[in-house]
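Excluded from the complex is one protein chain; the other protein chains are retained at their positions.
Should a chain be cited, it is by its letter among A and B, assigned in written order, with residues numbered from 1 in that chain.
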Amino acid sequence: MSMLEQYGLLLGLIIGTAGFVLSLYALARTLGKVRQEPGKDVPATAGQLSRDPVWVRYHAHFYGYALLFLAFDMEMAYMYPWAVVYKQVGLVALLDMGIFLAILFLGLLYGWSQGALRRQ
Amino acid sequence: MIAGARQGRPSALRRLVAAAMARDLGTFIIPGPDIARTHGLDIEATGLHRVTSPRHASVLLVIGAIPPSLRESAAVVYAQMARPRVLFVLGTDKLFPLPAADVMADLSQQELIKGVRQLRSAFAEGAFYPEVSDFDAPVLQVRIEYTCPMHPEIVRDEPGSCPICGMNLVLREAQAKAGHLHIDHQEMGASMDMETASTHAHGSHHSIDHGAPVEYTCPMHPEVVQDEPGSCPKCGMDLVPRDAPAESSHEHHHMAHDEPVEYTCPMHPEVVQHEPGSCPKCGMDLEPRETQNKQSHKHSGMDHNGMDSDMDHSSMDHGDMAFMSMIDVTKDLPRSGDGLPMEWIEAPFGPFFPGLPSGLLLTLTLDGDTVAGSNARSLIENGELLQSSSMDTGSFVERLTSFDPLAPVAYRYLACRVLENVAGMDVSANTANARIGALERERIASHLGWLALFAQQTGFDWLMRRTTSLQLKFQHADLEQIVALKPAILTLTKRLQRTPLLKSRMAGIGLLARDATLRGPVARATGIGDDARSTDKVYTTLGFKTVSRKTGDALARLHVRLDEIIHSLALIEAAGAIELPVPTIIGEVSGTGEAVVETPRGVARLRLTLEMGKVTTAQLDTPSTHHLALINPLIEQQELGDALLAVGSLDLSPWEVRQ
Partner (left out) sequence: MTTVLLLLLLAVGAYLVAVVEDWTVSGRFRLAAPVLAGIALLGRESIVPRKPDRIFFEVAPFLLLVSAILGAAVVPLTPDLIITDMATGALFINAALVYVLVALLMAGWGPDGAYAMIGGWRFLGQLIAYAMLIVMPITAVVMRAESLLTTQVVVSQAGVWNIIYQPLGFILFFIAAMALAFLPPFDLTTSKGELAGGVEAEYTGVRLAVFRLGRLALIITLAAATVIFYLGGWQGPLLPPWAWSTIKILAVTTIMLLAGRYMPRIREADLLAWCWMLGIPLALLNILLVGVLVLVFP
């Protein structure tokens, strides 16, 4: 199959899954509607009703890791094609990427030393 | 016909589905699996399988008599279960506000199994029913009211306009229960309903000045000022008292103080706070400065229909605003430990939270996944010890036995001891040894139950199953069975020591310093060698030694409890007999006396006055009452998982907390 056909097939898979899920929902709907009762739609919190919304700015404590993750993710984007031609290119490929990885690794070490790799 | 049926005529498809549902019964246990185990019930063996969220449950299993406040929470849980739902009640008939039980049975394992059979057929037949009615309870009611954002004292039942300023009244959903206002604004983002002002970790601690007129203001919206306590109409927080400068008491209808003082860091001008302190970035003392444009606080709660997720500061009245930097926008937000202004939420964890003792209501103020503040209380009010001004000793002993279902033998022993102390009598050595056997057996069972709770909390399934089955075996085991179970306990301890990730999970969590208020294994884990058994001569003849560890963290408490289990096994073998304490006949004595017992959670003390053989006064001091107060400082600034682990490691029994 050509690439386009493959992606077409995958899109078909997505649509097919959507159809499957919707038909399951429809089947469940034939069994009855949800009865709206007081207190039923409040998110379950172990016995106490808590109607407050929780859509707030969430304080994630791992932003130090997240910044380094960005850098490494960019690196991984380069590594995929490199890995495919690696054996063909030989030692030069190892050295080239080795330098790149070494620089990134130094960045990791720097972040570590500055206290980025901990729960902020 | 079950009360929680789904509406519909039982067609063929529905009957098939109902039959499938009858085989797959997810159960939510009230008050909790710990109580189920102490009653000797093995829930999993009957085919019911325990779930941790009411949404996944189709059976609500109520075990034993439940105090009224827990019944209300049980009604909330019942209301949140998806239909078809069944109420299965063991051993009690006082259920209000829950509906009538669909299946009732006595409190025993055989009755439970019979009840499950009944349950299955009830489900298969009654899951769909043509007419059903809603379940309603006072605790679920919501009162819709309309209030003016600028004048919170104006509350009406229909929409309209504020008589003072003419603004449209906005809708507010409030819990119908008095004293609990959970305000749910359509236009607001983070609404924070605080029960006590002490949970505003960021807020200023205003001391009440009885000289000047006391005003009440919202820590997050300082322009909201009132003369009496209430809730902030913008965010729902309780208003805190504040020292009132004379002129603002006259101006409390207007927004914005004349010149509220702000505190800023000389080196970091973006750090701005309303009260003095130190700069989170460099630690310097903040200096006062006059504010700039305060329009950011005006009109911030009005007519925002499309607003969902941001705080009201960020979608402003855009008419005549000057530019507002993020510093101004986030000025009033609570600041966390690393200086970032983030928004906090308040979430209840309890009373039926799967990882915590049942009956404990832990309300946490969460900053992300860090605990910024907490409020722990037991929802079980056990009331007065004495049901009448003079109670006969037999019923007093029974009262004390049923006082804490998690440690009945210890309290029974305590009651018997105190009566004997008042009467000046003593029991024979054999009886004393047998009593100690029972006491130590209960200690083992209680510690195994705690291990099961710990395993549930940390997702350690194998340990949970193992300790559950061992606890059930130990509850009523006689001496030979206990000796036969000893190798199982030893292998359990060995395997537990070698568990990967256990040390990293628990070391350093829930650190407690040595303190005189600590009791029981919690105290002994910090190195205090206090144990009421060390002063008891019966125990010393049996070879009792106090076990203790030094570190004072959750891991040390685990080890102390494991060591105590092994030591209790040795004590039981030395005692040679197990018999529940029976009160001795003391006749018509008068006097006062005191006794102590080392319950599995710590030392409990009972002081009693007898008059002519009847109990007239009694004072009971229990360990969990003191340990409850430890929670707040213990989990401050801890990550949620660590906080729950720390609370769990205290081994609280909400049943024995005396208010």
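Definition applied: a contact is a pair of C-beta atoms (placed from the backbone, for glycine too) under 8 Å apart; a residue touches a chain by one contact, two chains touch by 3 or more.
Being a predicted model, the structure only gives us computed values, none of them experimental.
Per the touch definition above, the residue from B:S121, B:Q387, B:N430 or B:S504 contacting the chain not shown is B:S504. Checked against the hidden chain, the listed residues B:F135, B:F460, B:F474 or B:Y539 yield one contact partner: B:F460.
For subunit A, the list of residues touching the undisplayed chain reads 1, 3, 6, 9-10, 13-14, 17-18, 21, 24-25, 27-28, 31-32, 34-35, 40-46, 50-51, 53-55, 58, 60-62, 65-66, 68-69, 72-73, 76, 79-80, 83-88, 90-91, 93-94, 97-98, 101, 105, 108, 112, 117-119.
What subunit B contributes to its contact with the hidden chain is residues 6, 14, 16-18, 20-21, 23-24, 44, 49, 51-53, 55-56, 58, 82-84, 127, 345, 347, 353-355, 366, 368-369, 455-462, 499-502, 504-506, 639-642, 644.
In this text, only the chains that are shown with their structure count from here on.
Chain geometry summary: the mean Cα position of subunit A and that of subunit B are 35 Å apart.
Looking at the complex, you find that subunit A touches subunit B at residues 30-33, 35, 37-40, 42, 44-61, 119-120.
Of all residues in subunit B, those touching subunit A in their complex are 6-8, 13-14, 17, 53-55, 70, 73-74, 76-77, 79-80, 83, 128, 132, 134-137, 139-142, 173, 175, 182-184, 188-193, 236, 308-309, 311, 336, 338, 340, 342-354, 361, 363, 367-370, 639.
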